[in-house]
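All protein chains of the complex are present and in place, except for one that has been dropped.
Note that the chains are named A, B, C and D in the order they appear, and that numbering of residues resets to 1 at the start of each chain.
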Amino acid sequence: MMDSPYIQVLPFLFRGLGWTLLITFSGLAVGFWLGAAAGLARVSRPGFFRGAATVYVEVIRGTPILAQIFLVYFGLSDLFGINMPNWLAAILAIAINSGAYIAEIVRGTVQSIDPGQREAGRSLGLSSQQTMRFVIWPQAMRRMIPPLGNQFIISLKDTSLFSVIAVGEILFQTRQYYNRTFAPFEALTMACLFYLMITIPSSIYLRRMEHRMEGK
Amino acid sequence: MMDSPYIQVLPFLFRGLGWTLLITFSGLAVGFWLGAAAGLARVSRPGFFRGAATVYVEVIRGTPILAQIFLVYFGLSDLFGINMPNWLAAILAIAINSGAYIAEIVRGTVQSIDPGQREAGRSLGLSSQQTMRFVIWPQAMRRMIPPLGNQFIISLKDTSLFSVIAVGEILFQTRQYYNRTFAPFEALTMACLFYLMITIPSSIYLRRMEHRMEGK
Amino acid sequence: GDPNTVSVATDSGFVPFEFIDENTGELIGFDIDLINAIAEEAGLELRINTMEFDGLIAAVHTGRHDMGIAGITITEARKEQVDFSDPYYDAGLIIAVRADNDTITSEADLAGKRVGTRSGTTSETYLRENHPDARIVAFPGIVEAYMDLTAGRVDAVLYDVPNVRYYASQSDGNGDGEQIRTIGDVLQGEQYGIVFPKGSPHVEPVNQALRTLRENGTYDEIHAKWFGEPADSE
Amino acid sequence: MIRTRQLTKAFGEHTVLSDIDLEIREGEVLCVIGPSGSGKSTLLRCLNGLESATAGDVEINGEPLYTESSFINTMRAKLGMVFQHFNLFPHLTVLENLTLAPRKVLGLDEAAANQRAYDLLEKVGLTDKAHARPENLSGGQKQRVAIARALAMEPEAMLFDEPTSALDPELVGEVLAVMEDLGREGMTMVVVTHEMGFARRVGTRVLFMDEGRILEQGPPDQLFDHPQHPRTQAFLGKIL
Partner (left out) sequence: MIRTRQLTKAFGEHTVLSDIDLEIREGEVLCVIGPSGSGKSTLLRCLNGLESATAGDVEINGEPLYTESSFINTMRAKLGMVFQHFNLFPHLTVLENLTLAPRKVLGLDEAAANQRAYDLLEKVGLTDKAHARPENLSGGQKQRVAIARALAMEPEAMLFDEPTSALDPELVGEVLAVMEDLGREGMTMVVVTHEMGFARRVGTRVLFMDEGRILEQGPPDQLFDHPQHPRTQAFLGKIL
């Protein structure tokens, strides 16, 4: 029983879980600000910022995250001589990637706010920025919660790709384990269960929240 | 000029493009039928099929595709002695993965058809299956086109992960190139351009189509 | 930063040179012990980073890391991209097949067969140059190639001697009989070296330290720890 | 020809129809009126099996409706249904809307189904629209097509659920005219409607429902001019 691969792999998975969560949360924390900036730029007046944000969003959403991971890993040092440890590259890659998707979430929710709100704000003398900050943004934030939760699930799954740059997250640990024991099926199955332990409760919780918000 | 890495990598990328497209299209062709079956099961009466479809959809959507790829490739041979070539495993992995997402597309569009259509069909004496086949499904199909196009873009990007099992798609070829020439930045940049060449026109086309459909 | 802190790139799936201990999760192996001994000798502070082999030399070449140690074979082509230390290990390439395979008995039988190896390694280069008629499957990680071999998806694997030997012994210790065995002789004599970006100031101190370790017996100790015997008896 | 016995329908806790005993004879034109939410639509839907009853029976020509499902399909085809929002099939032409069920359910071949469809389109005055799509029809035309579609199954009775209440006022007439013709030809009809003029001219009986019960019924003139029940009086007072 104790020497079953299903049990043996557990310490590996717990070790990986820490990295997975660390990278997901740190990456999304940075990605949220990136996405908020890019999303707001995309609903701003045409000009440099809006153009740059559009290019950012379209390029990131149009290319595989694995290619982005390699580019962040090699490109930054190649181009700028920045040498970051691979876990930092991983956080940055998640931030850059999720930022583009979050930008679309931000844009969508901001645009979904009744234009009458903007007009009411402006007609009271609030500036464009004040209207965004005090009127539109707080309302948009509420609506962002479910899609952001969904992005959390996506990014969590994406961290598995960092196994290719040897960041010690869940899937990397799993591969390390079966590299030595040749029990890939058992180890991978347990790894999937670990992911499900986080993703399924999250998505149930999100669905409930969405229901409640629609009900309102 | 001709010995610039940006040019030298091109033959590699074209070689990869063929595999990328082959796997994407074949995988989605199978995934569509899987997804249609699972999606219809999810809107059917509660029972075994609906339960099985729900488990399938939730498990696949809750776990990383890279773990699924390893499970299909190594797990199947480990457990059942099924040894398929890596490109076939790739197609199967895309099919299984996209099938779960397509199931949700199918479910969503079928549920979006006015219930009056079902009632009209049933009240004319059509059976439940006939109503689905002749009344609901043709209408749902039209609405499926934009989200299916979106899934095409996602699956296309997902094929990049098959580089880890040495399927010769775009990113694998890119890595082959740069581990000989040590020019990862240039090669990866060109690879991203190759992906964008497909994904950006596709998404522009899809957005137009959605606009037209909404306009109607 | 601190000029004495150097960032070292290594692989994580090359037994017994560098791999993760399944009990502790620590990166261990011959290379790891050696580079730590070198660092101590040369007064360097190490920051070790793991990555897939196929990008490792590129990462050192671009200056992403100050050095790389991962059983890297010294070749002329690589010398154009990076500087090497003095050789620290004599290795070579060898073929592995499934234990029950008796159709492949030598290198000559590889024609038309599916041969697994690891991308970006000298094994891959060797296969492409000497066996253009074999069907080469180059995985980013070597373990995937061994798993394909046991699964029967490839007919043979060509890779570095110590690693192949390790897996051959490991696979029969698994309780289900011998699965992989090596055939023939070492195909190509090779030597491993530590890589540095071109013109790196670290080359000389590292060579100096390596010489000292060989002289004072530390090298032999490490060798014995990982290969069960001192270096000279190979 | 249609008969319910203690028909009861509840959605969860909420009882929408209570103990409805109703008999509809051949050739009758029964008009059903009542406030919103009183269960009129639910009654029609129970009659042709779109909803299954919680308790009680429905019989059509003496045969019970609730047995096994294939039976219900053929039963449903005996009762044509026309909905408030037409529910035409938008992906099919008018002709295809009319031929789909006859071909798939009755097994008619294409020529026979088309022949029948054209006859019906002539009857509702829309021969020239045979190849149009529903989206290109006016509301009144849509509802006439929907009536023709139901008739194409040669039903023994027709059920109408507020067939004119989604129409612009000027389009109501053309639909009522088609229904009047049908009534005159002797079609058995159950019509949920608040068109009092139609009920008086064509209806043989009017039934007032409230809170899932039949409160009062009788010939149109009697019920409209001398309602007995105070709630009927209140209701008529509001809508007339």
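The criterion applied here is as follows: a residue touches a chain if its C-beta (ideal position, glycine included) is under 8 Å from a C-beta of that chain, and two chains touch if they have at least 3 such contacts.
Quick caveat, the model's predicted, so the values are computed rather than measured.
With respect to the full assembly, the chain omitted from this view is in touch with A.
Only one of the listed residues, A:Ser4, A:Ser44, A:Gln111 or A:Gln130, touches the absent chain: A:Gln130. Remark: the omitted chain is touched by one listed residue; of A:Thr54, A:Gln117 or A:Asn150 this is A:Gln117.
Residues of subunit A in touch with the missing chain: 114, 116-117, 119-128, 130, 134-135, 138-139, 142.
To be clear about the criterion, only the chains that are shown with their structure count from here on.
Common neighbours of subunit A and subunit D, by the contact definition above: B. The greater number of contacting C-beta pairs, out of the two interfaces B-C and A-C, is seen for A-C. Centre-to-centre spacing of subunit A and subunit B amounts to 21 Å, using the average Cα coordinate of each chain.
Annotation for subunit D: no residues touch two or more other chains.
Residue positions of subunit A touching 2 or more other chains: 70, 74, 78, 164, 175, 178, 184. In summary, the structure contains touching chain pairs A-B, A-C, B-C, B-D.
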